[in-house]
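What you see is the complex with one protein chain gone and the rest in place.
This part shows chain A:
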């Protein structure tokens, strides 16, 4: 609260004799407190929905849920890695559909095996993300404007090249993979999403690159003056975001068994919802991988819940809008508290 706290941190100890646990436990509790709150909200939704419609936890519904959860998680990650740098990527839907249509063309048009086509499509997603990052760093223009433009540009190019024709004669293996279930209701897509999550946890907690992304997001000038190549780091984050958007698109292809030009157009809202609900700061410098997964779970739950309650799709938009607004308010409040705590005043 007061200036003296800032000047004379109390108790004053040097590391040599200090007990490190309290500070670390404090930070851990603050983060896990947020996650527990989010998990509790999800749990309440599940209890209410199950009691109203027991079919909500049928194997079939859980399987459907796990497939769309996987996709929502990866969409959330795609935005999260860019939020980490303090930027945003409005083009993930467009990048996703470009990867989708490229994969469809490579399989149906050129007859390439699915694995090769998927790898090439992921590379395309990464390349489009790289292009975003390159344009942002080179021009110095805000990522909002650059990705707003590239979203339209990528989508337009895709529509011109594909003539908006769906690829629906893909190899059977693709749809079969999408229908695969483990333990009655777990889609392999969910396992892939969780594996990506684990990789991202390692990235942001234990690698030089991940730490540099967060440092560049929290204070680009200070990071630059400490030797972090901020421009390169931002480009890498956008490349990763593009690859993740591509991955989400390909997961949808597996679910639908077809490559459709309409994919990706409803991604923007959930892509922000998942990380922001999960505690990723919009201002950059802090991410929560587990939080993003829980945020995605909430989005999926609401979508599926409205479906089983047979409430129209119109309501979904309204609900998601309200929730994003609430999440942003929460983010702002959290930012203020964090600032007050770290500065000890203001």
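A few comments on the model shown:
The rule is simple: a residue touches a chain if its C-beta (ideal position, glycine included) is under 8 Å from a C-beta of that chain, and two chains touch if they have at least 3 such contacts; residues count from 1.
Operating definition for what follows: contacts and distances are computed from a predicted model.
Per its UniProt record, the hidden chain corresponds to "Ribose transport system ATP-binding protein" from the list "Formate dehydrogenase subunit gamma", "Rod shape determining protein RodA", "Ribose transport system ATP-binding protein" or "Spermidine/putrescine ABC transporter permease". The omitted chain makes contact with just one of the residues A:88, A:131, A:228 or A:299: A:228. The chain that is not drawn here is touched, among residues A:115, A:160 or A:208, by A:208. Contacts to the hidden chain, counted on chain A, fall at residues 3, 6-9, 11-16, 18-20, 22-24, 27, 202, 206-209, 211-212, 214-215, 218-219, 221-229, 285-286, 338-339, 341-345.
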